[in-house]
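Take a look at the following structure, please.
Every protein chain of the complex appears in place save one, which is left out.
Entry: subunit A
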Amino acid sequence: MSRVLVPCHVKSTVALQVGDMRTSQGRPGVLVVDVTFPNVAPFELQEIMFKNYYTAFLSIRVRQQTPLHTPSKWVTCLRDYCLMPDPHSEEGAQEYVSLFKHQMLCDMTRVLELRLILRQPSPLWLSFTVEELQIYQQGPKSPSLTFPKWLSHPVSNEQPVPRLEGLPDPSRVSSEVQQMWALTEMIRASHSSTRIGRFDVDGCYDLNLLSYT
């Protein structure tokens, strides 16, 4: 299934914290990231992809276009999706994640805006976020080919040719030959990626010092 990247504008994260942010000691455990799609018509969301950075739980809310001048509301489409099974340890902390439309709670048609709510309850981490956020919509379907009718529905009008004695049935032979041909095509198309095993260059292994790149 092809997919097309939708250009989006990711606003800077907003921390949700109780009390005065400048004087309180603790770090915020909830961040909100708004994603808008300027200059793009409301689309159907196919996939959300990002690289996690120490976010434990993710919720997503979506604002969709509603018909007939009714005000559009925010709907939760993903609730508390777990990215780190243990928020205090490194498991899942820097993984690449894809979320698909079939995992969402509502249908993702006519998306106007997204809001990602990131939660990290553990006080051990200095910061958390999601990086390299990419939104995809469904790509165009491959153009359908129209065959002329006689090609897709052959009509056999003529009488079957009288079978010559001793020869195999032509339709059986042709199906077997087809199978053999398909197998040979498969073998020809496949290739392996084994190394050859030489470590020198044309018999010479006279080296410089080791490189530090």
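Operating definition for what follows: contacts are C-beta pairs under 8 Å (C-beta built on N, C-alpha and C of every residue); 3 or more make two chains touch, one makes a residue touch a chain; residues count from 1.
Here is the rule we go by: contacts and distances are computed from a predicted model.
With the options "AP-2 complex subunit alpha", "Vacuolar-sorting protein SNF8", "Spermatogenesis-defective protein 39 homolog" or "TBC1 domain family member 19 isoform X1" in hand, the undepicted chain maps to the protein name "TBC1 domain family member 19 isoform X1" (source: UniProt). Set against the missing chain, the residues A:93, A:117 or A:135 yield one that touches it, A:93. For subunit A, the residues touching the absent chain in the complete assembly are 49, 53-54, 85-86, 88-91, 93-98, 100, 102-103, 123-128, 172, 175-176, 179-180, 183, 190-195, 197-201, 204-213.
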